[in-house]
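All protein chains of the complex are present and in place, except for one that has been dropped.
Order of writing sets the labels: A and B. Residues in every chain begin at 1.
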Amino acid sequence: MSLQQSDSPFVLNNWYVVGLGADVTAAPLARRICNLPMMFYRTDSGEVAALTDRCAHRGMPLSKGERTGDNIRCIYHGLEFNSAGVCVKVPGQERIPASLRVRSYPVVEKDALVWVWTGDAAKADPTTIVSHPYHTDPAWVWTRGAIEVKANWQFLNDNLLDLSHLQYVHKKTIGGNPEEDQKAEVKAERVGSKVMITRWLRDMDAPPFHRHVAGFTGRIDRWQEIEFRPGVLEFYSGAMDANTGAFDGKRVGGMHIRHFHAITPETAHTTRYMFTQARNFRTDNAGLTEKMHQLTVMTFEEDRAVLEEQYARLREDPDAPLVNIKVDEGVMHARRIVTELLDRENKPSGAPVLTNAVA
Amino acid sequence: MSLQQSDSPFVLNNWYVVGLGADVTAAPLARRICNLPMMFYRTDSGEVAALTDRCAHRGMPLSKGERTGDNIRCIYHGLEFNSAGVCVKVPGQERIPASLRVRSYPVVEKDALVWVWTGDAAKADPTTIVSHPYHTDPAWVWTRGAIEVKANWQFLNDNLLDLSHLQYVHKKTIGGNPEEDQKAEVKAERVGSKVMITRWLRDMDAPPFHRHVAGFTGRIDRWQEIEFRPGVLEFYSGAMDANTGAFDGKRVGGMHIRHFHAITPETAHTTRYMFTQARNFRTDNAGLTEKMHQLTVMTFEEDRAVLEEQYARLREDPDAPLVNIKVDEGVMHARRIVTELLDRENKPSGAPVLTNAVA
Partner (left out) sequence: MSLQQSDSPFVLNNWYVVGLGADVTAAPLARRICNLPMMFYRTDSGEVAALTDRCAHRGMPLSKGERTGDNIRCIYHGLEFNSAGVCVKVPGQERIPASLRVRSYPVVEKDALVWVWTGDAAKADPTTIVSHPYHTDPAWVWTRGAIEVKANWQFLNDNLLDLSHLQYVHKKTIGGNPEEDQKAEVKAERVGSKVMITRWLRDMDAPPFHRHVAGFTGRIDRWQEIEFRPGVLEFYSGAMDANTGAFDGKRVGGMHIRHFHAITPETAHTTRYMFTQARNFRTDNAGLTEKMHQLTVMTFEEDRAVLEEQYARLREDPDAPLVNIKVDEGVMHARRIVTELLDRENKPSGAPVLTNAVA
């Protein structure tokens, strides 16, 4: 593999997370997604408008303008566009040329998230958006964080798909016990355009976090289960008393945490990474909520530092060969899925250059 | 139209404003004009020298050096150049190679302004420099401001040539009443390499500014008249009591303000914008002078913010189509003049790509 991939174009025929529904209000919100300048706002009826953030007349970012009814008025020369991107007013003239319009994007609001489709609108199918019911189910309590990472989005996928980094990068936060960690049963498989990774730790002493947070006292079974598709990675971690059936599908009670990672490409070299963390135990303990949130923020800050160092080094010499190892199995599945999706969009495939077979 | 124009080369066979005469003193002044590094200084006899700001020996900026008599001495190895750019001393040797010279530029001082010719010296004709007598006529009082704008110079032309932006961009300063404004009689025409725009407002209630500053009490006729040529835009605004002949050439008394805008390209992507504002009424009121100056500075700061946002957005995607509207008539005249002048210099024309006829 070489870094050439990271300079590959974006998978446009895809749904990406813009943010939480609560982030999109009546006031214009500017966001760059897949290097497309976009602006979002909510109409009076509650619909989300998603437009190219560049006036069709002279290119001024529309997000700098003002709302007027359900329209947006450009701050430069006063042209007004409706939520479909059609120009509805040109000061100084009656007739409005049909070419005076800005692109609008399909938007869907689901599970408290706003999703935008960056590609061919005819192919936008809302039923393909992942379901993540934990944001709206009152049995769960959750928090959200977001960081900007100076790295191509695929390197964030790589990071999340290979949990072997936990004990090195996150030694000071969630790293865990390396010896125990290496006993994990790991399985990585590809299912269509998804990568599923399971990491099971059977019958181990409950670590301090588990004792403290979830009240475990004896030995436990733990799981870390990932479901990845481009733009989204769901991470389900949990634990139950050992040998009570966690790995046979019996997961009632115990500790359950549902992490949601939105990996939204901003530019080729920057990524907006939004994460939520939901739990269904001790949900009325706000102190615990805050504590768990802070731990997550610190953890992702550790990732950010490593990712930016890694990416800057690789960008210096995009042809430098890289070598895969066993733990990269899930990573390589994801890289191949992205390559195939790019191929399907007739883009330079950015195919991984394997310099060495996995040992 | 697309942004491709903005990356077009500069019109070099042209006079550009360096600054006020008072800006050029015995000490070296460094300025980049049309991406040419230049340095200016005034000799003992008062002439202005304009030289390439790069020593012919090893490239050191001469502006970092010291004056010695009417010459400039390079700070690095001590070579001395006279005001014509000829090397007159080389430490350590007697004979001075003829190739040891830096380019000098034709310079003219006129109307309290220093003008430099960036092109073929043989074509420099001082009689083609615009006359702006208000800086030196004691009947007028004036102030000067200057800002650096991170945008190609043609976008500053565009801004000034389409006054429909006033009511949007300058809502908080000089914007005026949109309803009244839209009644303006606007005429834009091209005369040779000039664009003339007149904007007349007949028989309207005097706005607060006019009442307060010029003592109008009843209805007035107002005018905003622009004369543009590459590098300079003169803007004449004024008012008289309604129906006293302002539009038939009778403009004695009333309120007269002469704005001078020097739009000097710095790099392809930055522009030095110097402006003066002269008036011939209440000239002894220093408080009014200061107040009017501050209003102008605030107004141009609003322009700068919009221009930089616009230009940054357009630079991201120079091929993004833009659509002209009616108010762009003067803008398009100016763009065509620049294109023709570039053609005359055998440069890529940067011709406007019209994606839609003016509606």
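As a working rule, a contact is a pair of C-beta atoms (placed from the backbone, for glycine too) under 8 Å apart; a residue touches a chain by one contact, two chains touch by 3 or more.
This one's a predicted model, so the numbers in the text were calculated from it and none came from an experiment.
Trainee: In the whole complex, not just what's shown, which of A:Asp120, A:Glu189 or A:Glu309 touches the removed chain?
Mentor: A:Glu309
Trainee: Check each of A:Asn35, A:Thr143, A:Ser164 or A:Asn285 against the chain that is not shown and name the one that touches it.
Mentor: A:Ser164
Trainee: List every residue of subunit B that touches the chain not included in the displayed model.
Mentor: Listed in rising order, the touching residues are 37, 53-54, 56-61, 64, 73-79, 90-93, 95-97, 99-100.
Trainee: Over the whole complex, note the residues of subunit A touching the chain we left out.
Mentor: Subunit A touches the chain not shown through residues 3, 158, 162, 164-165, 167-169, 182, 306, 309-310, 313-314, 316-317, 320-327, 355-357, 359.
Just so it is clear, only the chains that are shown with their structure count from here on.
Trainee: So the centre of each chain is just the mean of its C-alpha atoms; given that, what is the distance between subunit A and subunit B in Å?
Mentor: Between these chains, centre-to-centre, one finds 48 Å.
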